[in-house]
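The other protein chains are all here in position, but one chain of the complex has been omitted.
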Amino acid sequence: MTLDGVLAGVLDGLLAALVLAAAGWTLAAPAAFPATIGFVGFGLLLTLAWVRLGAPDVALTEAAIGTGATGVILLLAVVRLRGGEEEVSAATPGRALVLAAGLLAGAVGLALALAVLALPDPAPGLAAEAAARTAPLGLGNPVAAVLMVFRGLDTLLESVVLVFTVLAVWSMAPDRHWGGRPGPEFPRQDDGPLALLARLLPPVGLVIGIYIAWVGTDAPGGKFQGGTILAAMWVVAWAAGLVQAPSVADRRVRLMLVAGPLVFVLVGLAGFGIADGFLAYPPALAKPLILVIEAAMTLSVAAALALLIAGPPEHPPERVT
Amino acid sequence: MSGAPIFGLTGAALVGLGLFGLLVQAAVLRKILAFNLLGAGVFLLFGVVAQRGGTAGGGADAVPQAMVITGLVVAFAATALAVVVALRMHQITGAATISESDGAEPGGSDAA
Amino acid sequence: MSAVLAFLGLLAVAAGAGFFVAGTAGVIRFPDTPSRLHALTKADNLGLGLVVLGLLPFVPGWFFALKLLLVWALVLLSGATAAQLIAERVRGPEPPA
């Protein structure tokens, strides 16, 4: 083994140990807040592991959605879910149950480890085929080709799931809040660090978000990663009180939410006429059509993530005067 | 291709840890955190499979990688939904666990 | 790229890594939140700056260099904001001047 190989092995081993340590802390932390912080740290370390696994697209998604957006939602929930310590300790299982759970979880983990090591070598897969069929489409990133072309139906259903989840979250509100604005309302900050950040960051963030969504077809990036950054910019401005969440009854917001999946469906159906069928693209038009879908999708992903972070409406609608 | 076995074992260990947490943690938020660890372990295994299936000259297998991206978005939606239901439960009943210790009658309609 | 530049780059990256180690030790060892914040932000800003600086000789083009510098600038901005917010929460808002 070369020196590079040994160094890489040491680096990977160290990274794996850190990932597991952060996961252990997330479980063992004395309270929900440090546990959630541990989870965010875990996610960032995992992002590095994804880079080491040769998956920069996944690393970006893990950082943006798996760690960033998920972390924000969990932290907001921790703050609002205070108390209940007695209830929690009363419901904590006894020693015997913990032991049984440990044995079960350990057995599953061990079986899985053995199974992974027993997977066939050379590994079967679609790497060569996916790579070979990406270039003729005019795309440079095979992951984007899988997401938008070969397995486009996965992505379409997933974007529908995202939009649907926004509606599901809204529907948890009490009846009287319907038509109100999602989430808590933050006081407007005119000076202080947050106000400064909320004015300086969004212009830069918007450019970066759009850039990452735009390069996705040729380089690591794409609608989910770029859309998350756009959503984050809105959340910063929202938390500083500079913008208000739109009412759940606002048709423009709903249109923005469904734009991505709806454009995807329409282009897909157009495939019956202009190409070989549903979700097929004519070779010459493949890239422009995909970019149109990606643009609409970026908008929808950004809106959906921002609104999922905000949550259900928490106040009755304001009276129109 | 050096990292695959190490991260494969890491993924398996994360699945075990997440499963354990889901079973023994009482507080709902801690359960949701454990669910995310479990999910991360599964996704890591997809990454390992993608790297093992990579071509000699080119990169890893793009198909499982794309599946992870889809899976991450779906897992995020699941977390958002679970958190909202947990918060609503807490708002209305003050509960922070899903155990049935308080003898509240589950289900059944009693409009009277 | 000359050998001298490469050597200087490596030196800067190593120095940056040293700042990170020192900063992390500070976060763990220092007794109260303000001094921990101090250790954290100093180390992050300087450490990352040195790492970015050290990597500049190795990047393939000006666009990459620009992206690296942008990363540093964004970390400076978010780090400063976060530190201010945490400090405010610990000490209470500053009285208006």
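Chains here go by letter, A, B and C, matching the order in which they are written, and residues are numbered from 1 within each.
The rule we apply is simple: a contact is a pair of C-beta atoms (placed from the backbone, for glycine too) under 8 Å apart; a residue touches a chain by one contact, two chains touch by 3 or more.
Everything below uses one rule, namely that contacts and distances are computed from a predicted model.
A chain of this complex does not appear here, and its UniProt-recorded name among "Hydrogenase 4 subunit B", "Heme exporter protein C", "Proton-conducting transporter membrane subunit" or "Heterotetrameric sarcosine oxidase alpha subunit" is "Proton-conducting transporter membrane subunit".
Touch, as defined at the top, links the missing chain to these shown chains in the whole complex: A, B.
Among A:G41, A:G66, A:G125 or A:P182, the one in contact with the hidden chain is A:G125.
Among the residues A:A22, A:V88, A:A101 or A:A173, only A:A173 touches the chain that is left out of the figure.
Residues of subunit A that touch the chain left out of view are 108, 111-112, 114-116, 118-120, 123-126, 129-130, 133, 149-154, 156-158, 160-161, 163-165, 167-168, 170-175, 177-179, 249, 251, 254-255, 257-258, 261-262, 265, 268-269, 271-272, 275-281. Even with one chain removed from view, subunit B keeps its contact list with that chain: residues 15, 19, 22, 28, 31, 35, 38-39, 42, 45-46, 48-49, 52-53, 63-64, 67, 70-71, 74, 77-78, 81-82, 85-86, 88-89, 92-93, 95, 98, 100, 104-112.
In this section, only the chains that are shown with their structure count from here on.
Separating the CA-averaged centres of subunit A and subunit C is a span of 27 Å.
Per-chain Cα centroids separate subunit B from subunit C by 33 Å.
Measuring from the averaged C-alpha position of subunit A to that of subunit B gives a distance of 13 Å.
Across the complex, subunit A meets subunit B through its residues 5, 8-9, 12-13, 16, 19-20, 23-24, 26-27, 32, 35-36, 39, 42-43, 46, 49-50, 52-55, 57-58, 61-62, 65-66, 69-70, 73-74, 77-78, 80-81, 83-84, 87-93, 97-98, 101-102, 104-106, 108-110, 112-113, 116-117, 119, 121, 123-128, 130-131, 134, 142-143, 145-147, 150-151, 154-155, 158, 161-162, 165, 168-169, 172, 222, 224, 305, 308-309, 311-312.
Touching subunit A in their complex are the following residues of subunit B: 2-21, 23-30, 32-34, 36-37, 40, 43-45, 47-55, 58-70, 72-77, 79-81, 83-88, 90, 94-97, 99, 101. Considering their complex, residues 70, 74, 77-78, 80-81, 84-85, 88 of subunit C touch subunit A.
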